[in-house]
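The complex appears here without one of its protein chains, the remainder shown in place.
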Amino acid sequence: MVNLINSKNKFKKVPGILFGLLAVVCIFSITTPYFFTLNNFINILEQASILVIASFAMTLTILLGKIDMSIGSIMSLTGVVTGLMIHNGMPVWISVFLGVVAGALLGMFNGYLISYQGFDFWIVTFSSMGIIQSLALVITNGATVPGFGNDFRFLGDGSLFGLPVIVLIASGITILLVFLTLRTTFGSNVYSVGGSEQISKYAGINTEAIVFKTYILSGILAGIAGIVLASKVNSASPIAGSGYEFDAIAATLIGGTPFEGGRGGIVGTLIGALIIAILMNGLNLYGFTPPIQFTLIGFIIVLIIIIDVLNEKYKAKKWGK
Amino acid sequence: MKKSYLLVSLLVMGLLFFTGCGSKSQQANDASKSEKKKVVMILKNLVNPTWQAVKKGGEDAAAKLGVELTVLAPLKADNNEEQIRQVEDSITKKVDAIILVPADTKGIIPAVEKANAAGIPIINVNTKVGGGKTETFVAVENYDAASKVAEALAKKMGEKGKVIILEGKAGAQSAIDLKNGAVDTFKKYPNINVVASQTANWNRAEAMQVTQNLLQAHPDINAIFASNDEMAMGAVEAVNQAGLTGKIMIAGLDANKDAIQAIKEGKMTLTCDKKSYDQGYQGVEAAFKILNNEPVDERIVVETTIVDENNVDQYLQQ
Partner (left out) sequence: MASNNIKLLIKYARFFILILLFSGFSLLSPHFLTFQNQMNILAQAALLSMVSYGMTLAIVTGGIDLSMGSVLALSSCIAASFLKSGNIIGGILIGLIIGFLCGSINGLSITKIGLSPFIATYGMDWVARGLAYVYMGGTQIYGFSAVFRFLGSGQFLGVPALIYEMAIMTIVLVFVTYKTIYGRNIYATGSNKTATRLSGVNTDKIIISIYSINGLLSAIVGLLYISRLNAAEAVIGTDFTLNSIAATLIGGTPFSGGEGGVAQTFIGAVIMTLLTNGMNILGISSYWQNAVVGFVILFSLFIEKTGKVLSEKRFESVSKTSINA
């Protein structure tokens, strides 16, 4: 029952925001000569990939009606950990694997405190955000971990079949997560916990386990994002991920997953992250200075969401009739 | 359904409104001065007066030499990844040259390699690019500037006493360079002790707070080394409120206007003019020469000047 209602909502939000994406693309295509080229589109996809992965980490927790403020810090720490392991002579694939494991452990830390200890998710992830950030600074002593070999750089900088590897990774993760959230019991349980934790519990769902697992998944995704970022910029800075959490929240909300949880989903977030990446790309191509870019991004994001909200209200009215 | 189309067209109109002004001027530029060389200057941020000065210098040079200059900077100050994107976007835009002030020496290398592959010359300004091919390096390096300030401060302290250091943002390249420059220089003087070193995130308010706190633990310090003038001014306020003005020497870097004023008033001891304007100017000049196949030195040294009570008047007149 719960699932039926949700699965309708899951798709409902997507088209509205898709219009926003198309509108932004159209406008930049008309007004900027360099925008509407295959190269620039690949460029945008490449630039959006890391935000897309990080935003998925955020979206999963927001679908639960919760949040993960520590995503940016987890990105920094996993990047740094992986980087240091490679520099200490570990094989690349083991370092990457252990980096992802580190992400999972950090997610587990959050998840355990939130689900089994019953602590407030804001407070927990906010605290761990500070703790993890400090760890990254302490183990590197504040310095950036320098460049790596070509095998590691392949992840973030290489290309395969004419497409950047980073885009392929993001696409793969997108497909996996769409499948996971829309086609598995785990996914529908995430939606129902987000809809109402209480009702889900009565319906026999082990809500603690769902929350715990989702935070681990979120940690893994943030870990992957951090490693790919380190690979892309060929160095791991202890503050590389800071600020990502807010962009990831914005991408999720623009994509139509509200803070209350239980609605929206991965596809919307993908579109939301693309909108942010396209805005930044387009405004750079124009050559606007940061002050103007700041103001415009704020206006445009709010405008897109206002239109989306009004559109929803209108639809709701029509349903009412 | 009709209404939702209306809403979409509203969105389109709104966006056109916001972006329209930019495109008009650009088209005008494209039409009338199509033979102009397109140069992009990418800075660390545009929130600090230093980079405003670099921008101004670059723009003046561009106007004089007839270069079309676009100045970009990351929205999150000193964000390496955003800088990489801006290099990538500039490659997409097929600019003729990129003037680059990297926020992270190592992190920027992939972007430089991409520009190399696209055959776009990179003119490196202020902070060293750690790899890839750059045409020239126009610089006052932070490490050297900090050493010079620390040197001058040590002399004024009579080569002895206690000093505290206010660092920039934890983990940021320039913060590390500046701190190391100061620490290494103070080490040369056996009677000078660095009793505390704390971050104040380049920020005036935070510097004021940190200085107030440090003054509680170390009321007997002789000098404060701040990694930029913003933080130095915060220290000036804290020292002033503690009634210690004149007893504690305060040094900064950047030669911002209010810092120069403070030196004139005797509240601050010295600062370093990093010739930010010249860095920007010479960066664009070097780009112009390279695009016209004129030879350019591998390294263009911009001389720094220490500003203290002796030469402050000539700075005030500027």
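In order of appearance the chains are A and B, and numbering begins at 1 in each one.
The rule is simple: a contact is a pair of C-beta atoms (placed from the backbone, for glycine too) under 8 Å apart; a residue touches a chain by one contact, two chains touch by 3 or more.
On a predicted model such as this, the values are computed, not experimentally measured, just so you know.
J.: Using the definition of touch stated at the top, determine which of A:P91, A:G130 or A:G149 touches the missing chain.
T.: Answering carefully, the residue with contact to the hidden chain is A:G130.
J.: By the contact criterion defined above, which parts of subunit B meet the unshown chain? Give residue numbers in ascending order.
T.: 46-49, 51-52, 55, 77, 167, 170, 196, 198-199, 201, 203-206, 208-210, 212-214, 216-217, 219, 233-234, 237, 241, 256-258, 261
J.: Could I get the residues of subunit A that touch the absent chain, sorted low to high?
T.: Within subunit A, the residues that touch the unshown chain are 113, 117-120, 122-124, 126-131, 133-135, 137-138, 141-142, 246, 249-250, 253-254, 258-259, 290-299, 301-302, 305-306, 309-310, 313.
Quick note on the criterion: only the chains that are shown with their structure count from here on.
J.: Indicate the whole-number Å distance between the mean C-alpha point of subunit A and the mean C-alpha point of subunit B.
T.: Averaging C-alpha atoms per chain gives centres 31 Å apart.
J.: What part of subunit A is in contact with subunit B in the complex they form?
T.: 16, 19-20, 23-24, 26-28, 31-34, 37, 39-40, 43, 46-47, 50, 137, 140, 142-144, 146-147, 153, 157, 229, 232-235, 237-240, 243, 280-282, 284-291, 293-294, 296-297, 299-300, 303-304, 307, 310-311, 314-315
J.: Flag every residue of subunit B that touches subunit A in the complex, lowest number first.
T.: On the subunit B side, the touching residues are 3-4, 7-8, 10-12, 14-16, 18-20, 22-23, 26, 30, 40, 45-47, 70-76, 79-82, 84-86, 88-90, 92-94, 104-110, 130-131, 169-173, 175-176.
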